[in-house]
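Have a look at this one.
A single protein chain has been omitted from the complex, and every remaining protein chain is retained in its original position.
Moving on, here comes chain A:
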Amino acid sequence: MSVRTLPLLFLNLGGEMLYILDQRLRAQNIPGDKARKVLNDIISTMFNRKFMEELFKPQELYSKKALRTVYDRLAHASIMRLNQASMDKLYDLMTMAFKYQVLLCPRPRDVLLVTFNHLDAIKGFIQDSPTILHQVDETFRQLTETYGGLSAGEFQMIRQTLLSFFQDLHIRVSIFLKDRVQNSNGRFVLPVSGPVPWGTEVPGLIRMFNRKGEEVRKAEFKHGGNYVAAPKEGSFELYGDRVLKLGTNMYSVNRPVETHMSGASKNLASQTQESIAPNPLAKEELNLLARLMGGMEIKKPSGPEPGFRLNLFTTDEEEEQAALTRPEELSYEVINIQATQDQQRNEELAQIMGEFEVMDQPRRITSKGDDLLAMMDEL
């Protein structure tokens, strides 16, 4: 699978995370200055130069669990705290939203426009910080440099790689169900009308040519869809009309977003199977993850600024209930393996992360290091 997929996956999921956090910060009436600080801190961590360098190196994708660790850390890069149930819900929403965007992407190349939509919106979140704004523009430049020259075939493989990451994930999201873009079985609705992708002709015409290349006959056929021509191509420039709406902020209008776990169990058999099978590659994956996260600088909440807890649910009771009723197959924090070698492995992982912590930021061994160990234990 394509080794150029991780930056797109990370940036788009990160963009969705920021949309949701922004909406929840407003819904929970968090004071403006605090909300701004949270978004600024997370964006600045997300677009950290060293971290972006690691991210853009050609590499394979991480597992869903491993990537979840990165977002766990990112979401806690500021004074805001999320408990397990809220973090689970946040990750579910992010992944389902980006799965939808990748699935509906008109051409494989348009996944880049989806990414630009996210980056454009993220720039709108940044308040009074030219430095952070510059970081995002720098990432935009890196995206253009890395992806600008790729062929349609390479984008096709990137899209296939993204789709394989999201395969068998069928969590129902209320905003999608209400908008009728998701069916009750968790599968997305694929429209058979509207504009065709840029560069594609509206289906329904057969043209026949003679040996000299002259058109000798035309015939029409009934395709079954109801398409119109593409209006224009979206802009791949730093500033421009992306035309495509996928990847823009769908939470900008304040409305509640729920996830439903119950209906998600249909295809979980295979997923569970995979997580039960001991994965000898997990250690290597964590080595890489450690390197990637080494670039992520987390500023420890300091000074007089008191922290606060954000709830992805309407009430605390709902949050507690969600934590209790989440299907085991969907929990990111538990691996259902009992073998002793796995325990041993978990210790090794903790050690790996521990070592990396010691090497990278020695002053955090006692405080932040413990958090991280706890987080890795949860893997």
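The definition used in the following text is that a residue touches a chain if its C-beta (ideal position, glycine included) is under 8 Å from a C-beta of that chain, and two chains touch if they have at least 3 such contacts; residues count from 1.
Quick note on the criterion: contacts and distances are computed from a predicted model.
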{"item": "Protein name, per the UniProt record, of whichever chain is missing from view (\"Actin-related protein 5\", \"WD repeat-containing protein 54\", \"Nucleoporin NDC1\" or \"Entomoglyceroporin 4, isoform F\")", "value": "\"WD repeat-containing protein 54\""}
{"item": "Selected from A:32, A:58, A:240 or A:327 as touching the chain missing from the view", "value": "A:58"}
{"item": "Sole residue of A:227, A:251 or A:313 that reaches the chain not shown, by the stated touch rule", "value": "A:227"}
{"item": "Touching residues on chain A - with respect to the absent chain", "value": "1-3, 58-63, 103, 106-108, 151-154, 156-157, 159-160, 163-164, 166-168, 170, 183, 187-190, 192, 196-197, 199-211, 213, 216, 219, 221-225, 227, 267, 269-270, 281, 284-285, 288"}
